[in-house]
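Yeah, one chain of the complex is gone here, protein chain that is, but the others are all in their spots.
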Amino acid sequence: MIPSAIWDPEFECMHVDALRELQLERLRKVVRRAWGHVPYYRQKMQVVGVTPSDIKTLEDIRKLPFTTKDDLRLCYPYEAFAVPLEKVVRIHASSGTTGKSTVVGYTRKDMEVWTNVVARFLVAGGLTSKDIVHIAFSYGLFTGGFGLHYGAERVGASVIPVSAGRSERQIQIMRDFGSTALVCTPSYAVYLGELVQGMGLKPGDLKLRVGFFGAEAWSNRVREEIQAKLGLFATDNYGLSEIIGPGVAGECVHQNGMHISEDHFYPERIDPDTCEPVGPDRRGELVLTTLTKEAIPLIRYRTRDICMLMPGTCPCGRTGARMSKITGRSDDMLIIRGANIYPSQVEEVLLDVKGTLPHYQLVVSREGALDRLEVRVEVSEEFFADEMKKLNELDRQIEHKLENVLGIRASVKLVEPRTIERSEGKAKRVLDLRPKE
Amino acid sequence: MIFNKTFECMDRAALRNLQGERLRDAVKRAYEHVPFYRSRLDAHGVKPSDIHGIEDIVKLPFTTKEDFRDTYPFGLFAVPLREIVRVHASSGTTGKPTVVGYTKEDIDTWAETIARTLGCGGGTADDILQVAYGYGLFTGGLGLHYGGEKLGAMVIPMSGGNTKKQIMLMQDFGTTLLACTPSYSLQIAEEAAADDIDLKALKLRVGYFGAEPWTEAMRAKIEERLPVKAIDIYGLSEVMGPGVASECLEQDGLHVFEDHYFPEIINPTTGEPVAAGQKGELVYTCLTKRSTPLLRYRTRDISSLDEKPCPCGRTSRRMARITGRTDDMLIIRGVNVFPSQIETVLMKVEGIEPHYVIVVDKTGALDELEIKVEVSEQLFSDEIRKLEELRARIFEEMRSVLSLSAKITLVEPKTIERTLGKAKRVIDKREVK
Partner (left out) sequence: MKVRQLSIFMENRAGRLAEIMQSLGDAGINIRALSLADTSDFGILRLIVSQVDKALEVLRKAGHTVSLTDVVAVEVPDHPGGLASVLTPLREAGVNVEYMYAFVEKATDKAVVIFRFEETEAALKVLAGARISVLPAETVYKL
């Protein structure tokens, strides 16, 4: 354990009774706002016969309908907004299950909340204003880079917005600039750790002290590996762009569960099949309600992430519930190098190439520390050409489109017909060869 | 829209006073807090007390890109590291990048000058700005981003690349302002045309184009294909990033934000100031930058300064479009590339001969970089696989060092002319100069 402070003790350590009161007050407000300003929500509520005045206690939240990624897709681009566009100062987007992305907007106040909740987990994990924060998340529409960037800036640290990729240069910068904090996905941290050793660097060549890793699930074994290889103290954090981005929850230096910023995000856990609540010690799908978000208030958003809640109170003094690491998904989404990938996205790309859908398979494997995505495509006569350059061109074309749509590089492998394993006549869409923890 | 009337429309005499005052402070800070500057000024026989007004700037020695390299990484900082809240970097001539730091105040200044830039092109708080510059250590993306935020516009941090998505967002989100390199705007137009998308139907109205030199002919082309007023913006990371100067809607020279960045034009050979209005090398001094009070930085860009008042009401001098460079730096898709970087990479790779040619060309709107390199006799076998691997390796190394995808062409041994001088190794076929 390393020393750490508390960024926002008034809310992070709020007495549970006061917290529940605050949550209820905010919940009633957000439901009224959604009802009043988002016709889509109002309709959904009317369908199940609930009005804002029905929300009298926190338990009444169960009367409200869930929101899903599909709802957000139907609201694309601005239908889910509860404020006029001139109040929106930032737009981000995450991958959708198909073509159009999921749009998220932020008002000035939402940016303030986001920056603040990120600052909370950074400080909880040991960051101070003296640190030099190396951000190796990509920037852009993805919320990872910007979320951590603004949070670290708020804490008063020096921010190096390195962005993703070019690993040797990352290490050169860490070494030359004396970076003390690292921000990236856990798998990339392992990869950097291996590279550091491979480059023959000694402990002490790097000044890394703390690390904040998120955007994909990881285990304690991986944590130990990262801590040993990079000589830093590693904490986990959780978030999703639909809710706000990183900052929904984060570990403190006790490294035992991620404190949810419950004054902004109200957590429930359900059985994904029955949609009934599950007990704290059982695995369940995390459902989140944004209590303060202005631009896009989300009510009972189904994250599809499976987790548990940690029992007891945390010695750090924070009162927010602690969620365990994510142990699975309740849909077919894959997380590869921090990017969210749906098989349906790959399908769309392939359909787009020749107008017909070949048999295909996503093969996810791990090479060293990094995930690798290979898309196998069976070469039917529609896809075949007698000339090498045309086949190579096809290969490249698919790779290029996939990179554009998925945001990560995938290698395409053209294979002979009927070589992809079928189950009940349908090709098995995903082969995940990554070692299970 | 004039974002900051007080400074942008300041009376010239008052502005010169302000510049003099700020220069005195900058020189004093440089001398007292940057050992590099202290010894440079001492060697030059100048003391901070010799600087009375802005006219005394000519007494100061120049700063060059090499000085950044020699003081790498933080040797030019005038404040302790804990006051630095941001670090950016640009490509250096060889291995090490050029590092720049920012204090909180510097970030504010930077955002302010970019908000002014956006205002110069008519942007307001009600606009939707799509930033298609790359984010990261490159100053383009984050510079425009913070400026858009300062202006109060809605910012879409799209970052570079993925042209189809760029167009989709413009359509779906109703983007009104676009920031990218001028050549990328044409790429967007081409892609849209190929997909039968009518860009004229978009809400787009202003484009802020910089990070590479362009011409009036290109402006005409852009304005014909995209429904925008095309505004030329200028900046470089050593000075601050974008936002050093910007065209207004008159599109007749770039207003320099002179209260922060003081411009001079010198003869690149003698280092002497040129006559008013003459062409020469652009030199900038950062009057207010806290992290690094950069003195007389030689940009290597060729321009001239126009002192005539502008109908827009801004009183600052206007710099002419960049018409060339005084060194061998190439700007390819907005990325600065030095031939020496390419050579450094090639020398590290086994199996190739030290004979190469760099070809820069355009396919459609976009710059293409091709590196032709000779393969050694041993490797030039009929094993395509080995050659493919070698090519892939050079490609990756180049991408890592240059941040650019270059086409790597392996050629047979002894096919590249041996007597090529260094300059002849670069063949720039782009028409735009």
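As written, the chains take the letters A and B, and residue 1 is the first residue of each chain.
Heads up, the rule we're going with is that a residue touches a chain if its C-beta (ideal position, glycine included) is under 8 Å from a C-beta of that chain, and two chains touch if they have at least 3 such contacts.
Note that the structure is a prediction, hence the values are computed from the model and not measured.
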(message) Considering the complete complex, identify which of A:V253, A:V379 or A:L431 is in touch with the unshown chain.
(response) A:V379
(message) From the list A:V253, A:L370, A:L391 or A:L431, pick the residue that touches the absent chain.
(response) A:L391
(request) Could you tell which one of A:P280, A:G317, A:G368 or A:P417 touches the chain left off the display? (result) A:P417
(message) Touching residues of chain A against the unshown chain: what are they?
(response) 379-381, 383-388, 391-392, 413-419
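The working rule: only the chains that are shown with their structure count from here on.
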(message) Can you tell me which positions in chain A touch chain B when the two form their complex?
(response) 76-78, 85-86, 88-93, 100, 103, 105, 129-130, 132, 138-141, 145-146, 153, 156-163, 166, 168-169, 173, 176-178, 404
(request) Quick one: which bits of chain B touch chain A in the complex? Just the residue numbers, please. (result) 72-74, 81-82, 84-89, 96-97, 99, 101, 125-126, 128, 134-137, 141-142, 149, 152-159, 161-162, 164-165, 168-169, 172-174, 399-401, 403
